[in-house]
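Chains shown are a subset, placed as in the full complex.
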Amino acid sequence: MDLYPSEEQRELAAAVRDVLAGAAPPDGATVRGDAWSAAADQGWFALGLAEADGGLGGTLADEAQVFAQIGAAAAAGPFLATNLAARVATTVGDRALAEGLVSGALRAAHAFGPHDGADRVTVFDARGAAVLLLVDEQRSRLRLVRLADRDIVDDLSPMDPAVTVARVSLDRAEVLAEITGAGAGAVLVRASVLVAAVLSGVATAATSMSVEYAKIREQFGRPIGAFQAISHRCAEMAIRSNAAAAVVDLAAVSVDEEHPDARRRVAAARRFTESSALENARVNIQNHGAIGFTWEHGAHRLLKRARFLGLGFQPRDAQTEVLVGAG
Amino acid sequence: MRLQLNTREREFQKRAADWLADNVPTHDRPPSGQAMVDFDRAWQRRQYDGGWAGVSWPSEFGGAGLSLTEQILWYERCAQFDAPEPGVFNIALGHAGPTLIVEGSDEQKHDHLGPILRGEEIWAQGFSEPGAGSDLASLRMRAVRDGDDLVVNGSKIWTTKASVSNWQELLVRTDPDAARHHGLSFLIVALDTPGIEVRPITTMDGDTPFAEVFYDDVRIPLANVVGRLGDGWKVAMTTLGFERGTMTLGMVIRLLKLIDRVRELAATRVDRRGRAMLANDEVAAAIADIESEGVALYALALAFVSEVVRTGKAGPKGSMVRPFYAELSQRVKRLGADLLDREGLAVDGSAAAAEFVPSYLYSFAHTIGTGTSEVQRNVIAQRVLGLPRG
């Protein structure tokens, strides 16, 4: 019984931070090529795959450490979709496709919803992607189709600057892989945990940003952190982000160990990290005063990441279903 | 207490409604650029020509010379008819003009009030400074006397509409030895004076509503001091008071209309399973909450202006309307954005997204601009409730 991160996990997190330090261009949703390669080299897409499948045999808890750092950096780049696409390719036994994704050579875009008959789909991170992960959570189906920039019909303006949004034509989309049922369910559970990890990183980054600012910014002759209006909010942010990090670890280990409560804990982690990230990101902007809602300052990126991620895998009504049905 | 209007009020309201029905522009306001400025200018001029600009402003300077009640009724009718808001004339009509009416010299009034009402002068505010934020008393921008001029150096920040404005209200330190509130003076400055540079600031919604304004040896004639040298704090507070003044009810009614829009959004949309959003009890309860808070805010604003009209003084409710408005408006916009679900992830993906998402993102300014929520709570706690300073 131990929820303390191992030394390897702490080193992994530090290594991820180093890669990301150079990865996020201040404006634009495309990760820098060298950072993308470094991420692939470090095994972000292979980490959780079995060694027999060409992976690194790490746990979901290990992957969660990586994705928490991605969240803390509010990093742009289709890391999660590419990780999941590699797993789908591996599951259907398409080693070449999996290898392309794992190595970073192929990037994956993603889109949500039932897509039957739809010839126009709203796709995230479509530009530069070679495959598209079509996610249908209600019917538990994951499908990979080939994608190229010429399939893009319209580029839209993203709410969240860390992704691109495009309308894509699926007219002649070639299906590369598809999984359904329990197989897809298992991947979707992992996706929820990793989204929760990213969200916990967002919550943590907001806390650090506020605490640092509260120490140096002065108003009325004192650092603003001396005012309870600010200091108590920082304390609440710290409680939320510490609990968010812990609940992600708990959910990840529960999946790794096939704990009977795993599904419920995953839904709990997904919900708690979402509300923590949203609330911390919002409060962080308020703590910064006017500077906090300028484009130049990073505070708004955390809020927009939280909103984008919150609407992704296992959104609120799906969480409620699992949590209320539990018992 | 009564809500029904008396005969005089009813007649005024009918005239206003008739005029608005014929004159409110039928096309939408352009969201930015010169087209937006031209639109606001034309609407202001149209009101002036119709005799509706400055309802309660003195008639000798082009106003209608009516009472505060009529002024409030006018703003209320404008909101009901979805008439354009003052837009780029917000500071001119809401701050600068009213301040000059109370504190300006005859010459200042003569020079500016008419042009403001005719839509010829756009004004910007210049109070905040980098580093000073909510703490206006700590302003450092210096103005040194040289002959009949003041020479100003420094910079102002969070100046709204600076790039399209002609004039700016400026709070500067003229006596460096006086502590905090003392030693400040209130100036008016033509923004085409040599030495002024405007750098726009992009906000989180991608727009550039604010700017930082740099002053490098800018010469401002002493005649442009409003009130007396060193009285700037008092003059500035007059202006801030007006922000909570007559425009309040109109602003609140526009928020009530936005709440209606959010309810419509919930009534006309379905969730991922095809069920009407309003059939979701949680959504319905959230809509009922904002509806009830909207009515309560309207009641509070009405109680405030009633007190002003009846007693001639702005009572303590004045400092409560603004934070209530700011926080409710933020929540209403957030609920609108939330109801869009994944549709809101592309700002230009649909008409509804374009309506709700940028305004949600910009709404973070509500609880920060014109005094943060924190400062407004301090004001209520100390000045209204008599609690000790922290």
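By letter and in written order, the chains are A and B; residue numbering begins at 1 in each of them.
Here, a residue touches a chain if its C-beta (ideal position, glycine included) is under 8 Å from a C-beta of that chain, and two chains touch if they have at least 3 such contacts.
On a predicted model such as this, the values are computed, not experimentally measured, just so you know.
Undergrad: Let me make sure I understand: only one instance per chain type is drawn. What is the full copy number of each type in the complex?
TA: Chain copy numbers for the entire complex: A x2, B x2.
Going forward, only the chains that are shown with their structure count from here on.
Undergrad: Let me have the rounded angstrom distance from the C-alpha centre of chain A over to the C-alpha centre of chain B, please.
TA: Using C-alpha averages as centres, the distance is 39 Å.
Undergrad: Going by the contact rule set out above, which residues of chain A touch chain B in the complex?
TA: The contact residues of chain A facing chain B are 112-113, 122, 124, 138, 156-160, 163, 165, 218-221, 227-230, 282, 285-286, 289-290, 292-296, 299-300, 303-304, 307-308, 311, 315, 317.
Undergrad: Can you check the complex and tell me which residues of chain B touch chain A?
TA: Chain B residues touching chain A: 128, 131, 133-135, 138, 157-158, 201-204, 206, 210, 271-272, 341-342, 344-349, 357, 361-362, 364-365, 367-369, 372-374, 377, 390.
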